[in-house]
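Here's the structure we're looking at; comments come further down.
Note that one protein chain is taken out, while the other chains of the complex remain in position.
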């Protein structure tokens, strides 16, 4: 149950089998930091040349083996500088074909001023009167996951069963995310912090910022899950990463169904009653090659 | 601003150009009732032979003309009998291809006991210990809308720009829904009440029940909207009805964009800031031929 | 086995339960004509006010009842005037999101000169040197079908299990198309002739022209099919009409599977061998609300 402090000096644009930056044990905690989507650190200096979404890590977890599950609890995450940045152009792929013609295709990036103490983000762009837009901070990590199946190396701009760029605003402080482990040591990567982000990351950026992050890992031996699962104080969640949204929703619902059947020993009738009347769906990333749908259930509905 | 009481004696399985059951004026209120998805009324007697989702109406609104918008405010809606019914089989189309093979394909319908005073639904099926499942009531109408474009007649099992079977659990008491008007009189239909329903209506049924409903109509002259809009105390909402989910999301986002630009006079930059960091998506029906996605925005973010 | 000549005086923009224009018997042949997509007849005079794709019919077939199948053999179809018209703008929905911004959104319609004797269409637009584009005629009907299920009325701009706007360039002279019958008399509609059309009708128009058409109907009693089937001299075909393309392909493949199992008494192994190594897919309409995929198999592979 050691606590490690790790200051990254190397970043990866691909989640794959890179050389681990730190070996940790089951139950250990790591205090580290992530750069923003463009590779800028807490001093707003570009320290990662490759991207987008350069990742801190990978962390090698001793004892983690293919066929196990890695639980990652995010004990703390918060922006570690005062400047965040966001785009303002709604992506063509979330608009009706042809409609995007008539709208802004501005590549301008707006700056936001982040205040962790007050818990707010203030739009500081000269085009807008300062203070006109003030949003509550709701820090989340957009991209994190483990080394993918079949020894692949997958860019930090997309997502699959190993996690990756899910951009789900429910993945903030206090959440525990579970990943299938495909390689020895699991190889955990993380990055792409957003101080605030609407559903879907439909302008292609949340309010992007470098982050301080503390997380704790646990290995669950000999357990198979098909796609990431998660839980917080109130809900359990199953995550589908695929395109189109329909397929992401199918993956998420199927994984939730398995979870209820295999872990909670619910009958198919019981599952049908609960999911039919109580299931909730959230939408993660709808900007990148794979979209993300989260299938949620309140914990107080579980046996 | 008259108040009409209308007890239906005829129901329609198709939203089209049927003979109006009542002519009302702009601003009028109607107190009426709807049968359940299977045509059973407050006495649980089958009074509508055609279905599914037999509709009360159509109501002809004087002064409503093609090119106007119809606002329908649901002042009250609640189950009007003690028995609700729901299925327990998760639909194959929300599960991964092939996964449904291994699950229950039970056509059994479970009964729920509804208590408006306590505000709860209790699963009363003999297979389950009574009282094991108690859910808070959250009454909503699954299917309502106006006569469709191009003089079509569309079944109450699907949805399009005229509304229809959207099965969105945000369409409960207090919501106002806006429809494009395609024919003289608008011809408003409503039905398919659910005492409770999870996102997506993924077992093909909420807790289905006959309802008492009170609504008030307003005609907004010479206004064009492409697809239904709605609002409640806290949010404005744009609705996309299409398949796949991606297209429903595109329609909903596009309609929200138009709304912000045309009605709220926001610039494209302003819209990009707000939608990018604050948009919310909800999922309506993912069971029927057209799926429903709702694009929401908090009212306190509006100018 | 009568032969009827019918000169239309009324046209319909919706396939539904309109008053029949002619009652015919099982085995009868009809010689008639269709107007072009914009309602212009053989003299290029606009005779149909509603559209798009105004339909000739409906023809009531005596003895046709719900639960039967209607076979329509197209004995002859050809343009009946010298002028055809086509658009030149590739639709935004077949291009990558955002790409359409940079291309022509020209609504200009180009004229083509049609020559049935030589079997060619020549682009006659002043913008192009005449004779620069000469294409072989390949006449087809873009939209035809029967009254839809559940007493619906569906616009001639879309397609479903009743047929409709399939825009499949394999539906030319000599093809027999089979439809499920939903209402007494079947109510057959036809129109939207194209002298030439690429796959998908991706500019939203083939070379549109009024047509002379001769067809023969046969009722197959007590036979259920889920979606249109067809055959010509060389192939059998099953048609899926849905969106997205994936769903249209699923419908078409499923219907082909049923056909081979139920009518040709093939085992699942046999079907797997044949479809796996020999199936062919063609793409019909990818412009309108429902897309069309055709699943084909060579007849010489059948038992």
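Chains: A, B and C, in written order; residue numbering restarts at 1 for each.
Here is the rule we go by: a residue touches a chain if its C-beta (ideal position, glycine included) is under 8 Å from a C-beta of that chain, and two chains touch if they have at least 3 such contacts.
Since we're looking at a predicted model, the values are computed, not measured.
S.K.: Return the single residue from A:48, A:154 or A:236 that touches the missing chain.
M.R.: Considering all chains, including the one not shown, the answer is A:154.
S.K.: State which residues belonging to subunit A touch the missing partner chain.
M.R.: Against the missing chain, subunit A presents residues 13-14, 16, 149-155, 157, 242-244, 246-247, 289.
S.K.: Just checking the interface: what residues of subunit C touch the absent partner chain?
M.R.: 86-90, 93-97, 99, 103-104, 106, 108, 110, 123, 127-128, 133, 135, 196-203, 205-207, 243-246, 249-251, 253-254, 257, 268-283, 286, 291
S.K.: Using the document's contact rule, name the residues of subunit B that touch the chain not shown here.
M.R.: On the subunit B side, contact with the omitted chain comes from 91-93, 95, 97-98, 100-101, 105, 244.
Here is the rule we go by: only the chains that are shown with their structure count from here on.
S.K.: Based only on mean CA positions, could you tell me how far subunit B sits from subunit C in angstrom?
M.R.: That gives a centre separation of 34 Å.
S.K.: Averaging only over C-alpha atoms, locate the centres of subunit A and subunit B and give their separation in whole Å.
M.R.: Roughly 33 Å separates the two chain centres.
S.K.: For subunit B, write out the residues touching at least two other chains, lowest number first.
M.R.: 243-244, 246, in rising order.
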